[in-house]
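Before anything else, here's the structure in question.
Heads up, one of the protein chains got dropped from this complex, but the rest are sitting where they should.
A, B and C are the chain letters, set down in written order, and residue numbers restart from 1 in every chain.
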Amino acid sequence: MLLIPCPWCGARDESEFTCGGEAHIRRPADPDALDDAHWADYLFMRANPKGSHRERWCHSHGCGRWFNVERDTVTHGIVSVYRMGEPPPGGDGS
Amino acid sequence: MTRYSIFSLARNAMGYHRSWPRAWRSPQPRPSYDIVIVGGGGHGLATAYYLAKEHGLSDIAVIEKGWLGGGNTGRNTTIIRSNYLWDESAHLYEKSLKLYEGLSQELNFNIMLSQRGVLNLAHNEHDLKELSRRVRAIRLNGIDSEILDPQGVKAEVPIANISPSLRYPILGASLQRRGGIARHDAVAWGFARAADARGVDIVQNCEVTGIDIADGRVQGLETTRGRIAARKVGLVAAGHSSVLAAMAGLRLPIESHTLQAMVSEPIKPVLNSVVMSNTVHVYVSQSDKGELVIGAGMDGYNSYSQRGSFQIVEGQMGALIELFPIFSRLSLLRQWGGIVDVCPDASPIVGKTPVDGLFINCGWGTGGFKATPGSGWVFAHTIARDRPHALNAPFALERFASGVLIDEHGAAAVAH
Amino acid sequence: MAEPAPGVELRICPPRGRIDLRGDPADPAFPTAVAGVLGFELPSTPNTSRSAGAATVLWLGPDAWLIETERAMEAAVAERLAQALPDLHCSVAAVGDGSVAFSVSGPRAADVLAKGMTLDLDPARFRAGHCARSLLARIPVLLHRPGDDFIYEVTAARSYSEYALDWLHDAALEYGDAAGSS
Partner (left out) sequence: MTGQPYRLAEGGAIDRSRPVGFSFDGRRYTGFAGDTLASALLANGVTLVGRSFKYHRPRGILSAGTEEPNALVQLGTGARGIANAKATRVELHEGLVASSVNCWPGPRCDLGALNDLAHRLIPAGFYYKTFMWPHRGWHFYERLIRRMAGLGRAPEGADPDRYERMNAHCDVLVVGAGPAGLAAARAAARGGSRVILADERGLPGGTLPDAADTGRLGETTAELEDLDNVRILVRTTVTGYFDHNFLIALERVTDHLGPHAPAHLPRQRLWRIRAGRVVLATGALERPLVFANNDRPGIMLASAARAYVNRFAVLPGRRAVVVTDNDSAYGAALDLHRNGVEIAAVVDLRRNGEGGKPAEARAAGLQILAGHAVVDSRGRRRVRTAHVARLDDDGSLTGPVRTLSCDLIAMSGGWNPAVHLFSQAGGRLRYDEALRAFLPEGAPQAVRCAGAINGAADTASCIAQGRAAGAGEPDDRAAGRVEAASRAPWAVPARNRAGEGRRFVDFQNDVTSADIALAAREGYQSVEHLKRYTTLGMGTDQGKTGNVAGLAILAQTLGLAIPEVGTTTFRPPYDPVTFGAIAGRDVGRLADPVRRTPIHRWHEEAGAVFEDVGQWKRPFYYPQDGETKHGAVARECLAVRNAAGVMDASTLGKILVCGPDARALLNRIYTNAWDRLEAGRCRYGLMLGEDGMVLDDGVTACLAGNRFLTTTTTGNASRVFAWLEEWLQTEWPDLDVYLTSLTEQLATVALAGPNAREILAALTDDIDLEPDAFPFMAWREGRVAGLPARVFRVSYTGELSYEIVVPAGDAMDLWTALTGPEHAVTPFGTEAMHVLRAEKGYLMIGQETDGTVTPLDLDMQWILSRKKDFIGRRSLARPAMRDPLRKRLVGLETGDPATVLPEGAQILAEPPSGVPEAMIGHVTSSYWSPTLGRSIALALVQGGRDREPPTVHVPLDDRTVRASIRDPRFYDPDGVRMNG
């Protein structure tokens, strides 16, 4: 049972949140410029790392805000939390 | 291979069981193999076995980072069925069920296939329609399936609560009588023993840490026990598929999540069928040892931890007690999790990769135990012949670019 | 064994006016205009409320507030807000019919809520003037502690309200549940 620090509300129980999967996947500005394979990359392909993972969460049963979390997928330890649009604290958010 | 039978058992009893041979060797990995299978779960072991048996190959190793069968093969709720909606899935899972039906004899290892019937419950009008669609499709695919009304459910499962006043009453069910459960560990062990007997090296405690690729072709593997050259490599690592794919520079349409299961204390038999419900998210059977084996939903976030969140168990318990009121006073004995590899369309990926000689078999997610022999059989074919068998051709990685997905979410809405 | 002394009192609060207010607090014109109508500043500390006169404003999110007024005032306040904010990007919606509030009070009030809520309800942490959206059992609710005494207000969506009340009564059973609905 994760305890997730919402950037606005503070630490709340996992049950109030929804996980939105890998963060920093931008919707292509011009989808038509992509061939099918690259479009499939955007749609379906995911890093799914073992270890540090940047992902999006929404405090859906709290303040309703989406934000980013860097979490270890093995220990579940939360390394950092940052708001949408902010760069990841560890750098390299691409 | 010493044949197992009541006679060999009796003979060995006289010698205090001191002369049973090893079920499989524990060889040092050789520097090079023709084919290396990464992942000593049921699927990997079955692949190796069928490579040897069906394709006459023998220079094969299975590389397992831990103990064989210790991944999802060793932690699933063992439900076997082939009542899938889409033709592609139905044919693949049915092939697997057919192989299962002869597996104990084929492997000379009792995998305790118990075809006690699998019920999928319907709780609302929408469920009933889905059930009708599914059952009709399945039957036209030549697979056994029938529809039960609530009384029919009661007849099959006397302890089920079919009261219409339930919050989500049981309005009906589909039943596949040939479905059931099998002893999960035995499936891994049986394949391991039979593969070993055909000369396959099963190397445990050996983790693959890198994949050597040159000129677009796989050359071999880096492992914690040294480099192993290979002409062909099959990745069959379930929850760790993305990690291995990354070693080959590939991204997969896969996310790894924890799926939880649990057992009750052993009780005298009360439940003779497998009961599953998509709507209230629970599935349960009773093992031959007496414990109830219960599956829950999947955690909503990526994980490699084999530990899940307790709220999933709580939700699932409420549903279980609604359906089976007499379970309320039983006790939870143990709960655990496995790392399942989930595809966007809830169907597996079995086929070639963009790297020559590198093959992948993954994405079975919450439901691949039932596919173990079938998956191994088609994957062996794919590796041996360098092209997929008709049964697994639709399950290629390319489908994500083309958009021809095989969306089994209906079937997999509840993890099983 | 004697019946336990009533430890909890549950009441349905009389209907009240509610206005869902959205706007950008970083644009100074917005809070100023709102303060002009309400007569006090919007709470900017997350999960707190502020009240004066007949209005209470609860922080719902960084750009979202709930204004509670008397039932009869809802339309008028909404109208005044809309007029005070004509050119700003903001949203004002009357939502008083959409939810029902319950008051849960008495020495065991927090225990009743804790059966279904994962918030830390320690009176020293969930203090007077605190509010939070969260889940009560499986119902999305807004919890508010208006004052220092142990009175909590639980606001649930209208469609859930019967179930919510049923749930609260059931949860209060073990502490003795005074007064049913009023």
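Quick note on the criterion: contacts are C-beta pairs under 8 Å (C-beta built on N, C-alpha and C of every residue); 3 or more make two chains touch, one makes a residue touch a chain.
Bear in mind that the values here come from a model prediction, so they are computed numbers and not experimental data.
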item: Full-complex contact with the absent chain, from C:81, C:142 or C:171; value: C:171
item: Chain C residues touching the omitted chain (full complex); value: 1, 3-4, 15, 20, 22, 63, 89-91, 93-99, 111, 114-118, 120, 122, 137-139, 157-160, 162-164, 166-167, 170-171, 173-174, 176
item: Positions on chain A contacted by the hidden chain, ascending; value: 1-3, 13, 18, 20, 26-27, 31-32, 34, 36, 39, 43, 56, 58, 60, 64-66, 75-77, 84-85
item: Hidden partner interface residues of chain B, rising order; value: 4-6, 8-10, 13, 16-18, 20-26, 66-67, 69-70, 74, 87, 90-91, 102, 104-105, 108-110, 112-115, 123-126, 129-137, 139-142, 159, 161, 166-168, 183, 185-186, 189-190, 204, 264-270, 286-291, 307, 309-310, 313-315, 317-322, 325-336, 344, 401-405, 407, 409-410
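Methods note: only the chains that are shown with their structure count from here on.
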item: Separation of chain B from chain C, taking each centre as the mean of its C-alpha atoms, in whole Å; value: 49
item: Chain centre separation in whole Å, for chain B relative to chain A (CA means); value: 30
item: Set of chain B residues in contact with two or more other chains; value: none
item: For chain C, residues that touch 2 or more chains besides their own; value: none
item: Interfacial residue positions of chain A with respect to chain B in the complex; value: 1-2, 14-15, 18-19, 21, 36-37, 39-41, 43-50, 53, 55, 71, 73-76
item: Contact set on chain A toward chain C in their complex; value: 8-10, 12-13, 15-16, 61-65
item: Residue ranges of chain C touching chain A (in the complex, touch as defined); value: 46-47, 60-62, 64, 118-119, 132-135, 140
